[in-house]
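With one protein chain removed, the remaining protein chains of the complex are shown where they sit.
What follows is chain A.
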Amino acid sequence: MLIELSHIQRLYRSDEVETTALQDIDLQIETGEFVAIMGPSGCGKSTLLNILGTIDRPTSGSYRFGTQELTAMNEAELAKFRREHLGYVFQSFNLIDELTIEENIELALIYREMPKSERRARVAHAVDHVGIAHRARHYPSQLSGGQQQRAAIARAIVGQPSLILADEPTGNLDTDNGAQVMDILQRLNDEGATIIMVTHSPSHADLARRRIDMLDGQVVVSVRNAI
């Protein structure tokens, strides 16, 4: 078992209002799975993904990753965990405008304090893998949306993470570019990567091995797709 969530709850509190974003979530994900999370806006998909990615903390519950209990970790330990195990792909790409594509990709390795020669080799391989080698020295603003998202995927995989988290990776892309991104994700999964993807697109969700439907902060359906 790669991931095991038990009784995860996430509350947001303001002075006057308390909102429950996630409620009593139990979820297990095996190594090598490709899971699609679906549901209407505001159902808690992204919050769940953020908690899985340790960039948000649950209000209560347990999150085990392999043998590690992540809810007990402090900020520095979580940062170390993220750089060693996780890769992210966002709907809005989240590339840093001031850095070139290869610098954006390299950033994930810099935090691992990897030697420069190895970083370069890995970046070259990653951009090649997603088909944007010819754009490596450009800035994000000089690339199309599809190319930017492929760059974001390259950044996510360059560290060879155990888990790739994708938050509506095709949300800002046209059909063709969306299909290309899904091809890449499928290929990565075929190569052994575990992927959890939030999406609004049923067709893209059908490409995953398992589909989880959420409503009002709870998992309502978890089904395996026939692939």
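Methods note: a contact is a pair of C-beta atoms (placed from the backbone, for glycine too) under 8 Å apart; a residue touches a chain by one contact, two chains touch by 3 or more; residues count from 1.
To be clear about the criterion, contacts and distances are computed from a predicted model.
S.K.: Can you match the unshown chain of the complex to its UniProt protein name from these: "Fumarate reductase flavoprotein subunit", "2Fe-2S iron-sulfur cluster binding domain-containing protein", "Transmembrane transport protein" or "histidine kinase"?
M.R.: For the chain not displayed, UniProt's protein name is "Transmembrane transport protein".
S.K.: In the whole complex, not just what's shown, which of A:Arg57, A:His138 or A:His200 touches the removed chain?
M.R.: For the chain that is not drawn, the touching residue is A:Arg57.
S.K.: Which is it among A:His7, A:Lys80, A:Lys116 or A:Arg224 that touches the chain not included here?
M.R.: A:Lys80
S.K.: Just name the one of A:Leu107, A:Ala124, A:Ala179 or A:Leu215 that touches the chain not displayed here.
M.R.: The missing chain is touched by A:Leu107.
S.K.: For review purposes, identify every residue of chain A that touches the missing chain, sorted by number.
M.R.: Per the touch rule, chain A residues meeting the hidden chain are 50, 53, 55-57, 75-76, 79-80, 82-84, 88, 90, 92, 94-98, 107-108, 111-112, 155, 172.
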